[in-house]
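A single protein chain has been omitted from the complex, and every remaining protein chain is retained in its original position.
Here is chain A:
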Amino acid sequence: MVPLGGGGGLMRADSLTATIDGLDETLAAVDAFDLALEAGLLRPRPDRAEGLTGLAHAVAGTPLAARVAEAAGKAVAGAATEDHFLALAAARAALLGSAHDALTARVEEATGRPRGEESAPAHGERQAANLHTAARSWLCDLARRGWRGIDHDVVAGAARIVSAMLADPALRRPATLLDGFAAELAASCPGASLARVPARRWADLWTRAMLLTLPGASGTPTAETATGRLLPLGVDLQEHATAVQAQVHAVFEPADGSAPRLVRASVSAPKPDTVVGAGLWQLLRPHMSLLTALGEGRSMDLADMPLAGGDLIWSDEHARPGEPADPFATARVALATAADPATAPLDRHPARIAVPVFLEGYTVRKDDGALTFTVAGHPLAVDADRVPAAGPLTPQAIAGSAACIGLLRWDAGAYRVQPLAVETIVRKKAVAVHAGAWAGGTADKAGVRAEKAATDALAALRERAGRLLRK
């Protein structure tokens, strides 16, 4: 196979449509366990025995085998304790970890890019044993009741734990996860009257929260430092009711002439649920100058910026604005040779796959509002829903595009691409539209209106906070 189009960072789509040996069986074991968790493990569940023992069978021959077999037996009997739930969570995470590895190997074939080295494991995380214990006990309660058995009382148990965790910046990861998860469960109560349950999703969040409460789980890898040129490709925005994170994907060219690599720079903030749209950029903007550089189409020069695995730990002191840099030029020229970072062990999960790719020469199909790119005869679903509201990139612009910088992802059984930017041809000239165009502010008419509304909303909340919080 030759890479499509012969140039730049183009992608080989055929690797993404071929079947992966063992993937269906692995996911079937996950699904069966997820259905058991939906029903709850408080009482003996002979009807769900298969889902529980199936999980144990799927990890037979791994170091987890004995513990998971015991845990599955106890869970079938309705007698599982916290340690048993932890063993089941570990088994589920291991299965999805292996799915992640197989899916990522295909992505590497498709992009043809080198893989970076693994960074040293995490160390030295501060303990918060009491809060971790409280969180785990809440999660075990959920597992016993099952998603069908949740009510307002059990879900409300998370509020106190989340408040205490949010007060400690070292616990931001579990706090943010539990907060988003609990809000979703609260909005779905009572579980008994739900028409359908997002079984994979809630089991994912439950599993991840269980593992994050283990000592050392949420430590960041040992950091090196980065000095050189940073060429942004685009920004991915993530949000739940009370948190937002922007992740800029970029090519980093080390000043020492060593090989270029793909990196991410993240900035996140807790938020009231009424801060949305342009308000999200306003919260994040003051804390990462890279968002402004991205909006202006500039590179940045880094000096001794901490870098942990593929994640820059951003600090404005270590960065200054550089030369103009067009993300499409970066995607065409620099992306193909940049190494993808290795994934941290706990992050091995299909939902965590977000690999920058460049697509060109595709055709666009639209069925029932869903977009599909056909790349060299292979269909690739377009995840236009993930594009942030406060920005100029619309489904219409994506539908009319001729080139696309995106994040390759995998969910619900298929690869898909999340557009970060597209090029459309207007009167024979290429015009770029970026999802993150408003990240640093905007002069766009609709953008200015959204910014003004968001400024007023934030000001109103800050005024109320100033008057009422410190009484």
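Following the convention adopted for this analysis, a residue touches a chain if its C-beta (ideal position, glycine included) is under 8 Å from a C-beta of that chain, and two chains touch if they have at least 3 such contacts; residues count from 1.
Keep this in mind: contacts and distances are computed from a predicted model.
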| item | value |
| --- | --- |
| Listed names "Thioredoxin reductase", "ABC transporter ATP-binding protein", "Ion-translocating oxidoreductase complex subunit C" or "SWIM-type domain-containing protein", with the criterion being the UniProt name of the chain not displayed | "SWIM-type domain-containing protein" |
| Residue among A:Val107, A:Leu139, A:Leu166 or A:Leu359 touching the omitted chain | A:Leu166 |
| Touch criterion as defined above, residue of A:Ser98, A:Ser188 or A:Thr292 at the omitted chain | A:Ser188 |
| Which residue of A:Leu37, A:Leu283, A:Met300 or A:Ala336 touches the chain not shown here | A:Leu283 |
| Full-complex contact with the absent chain, from A:Gly97, A:Gly180, A:Gly234 or A:Pro327 | A:Gly180 |
| Missing-partner contacts on chain A, residue numbers | 27, 31, 35, 152, 163, 166, 169, 172-173, 176-177, 180, 183-184, 186-188, 196-201, 204-205, 208, 212, 220, 236-243, 245, 247, 264-274, 276-277, 279, 283-284, 287-288, 311, 313-315, 344, 346-347, 349-352, 354, 383-389, 395, 411-413, 418, 450, 453-454, 456-458, 460-462, 464-465, 467-469 |
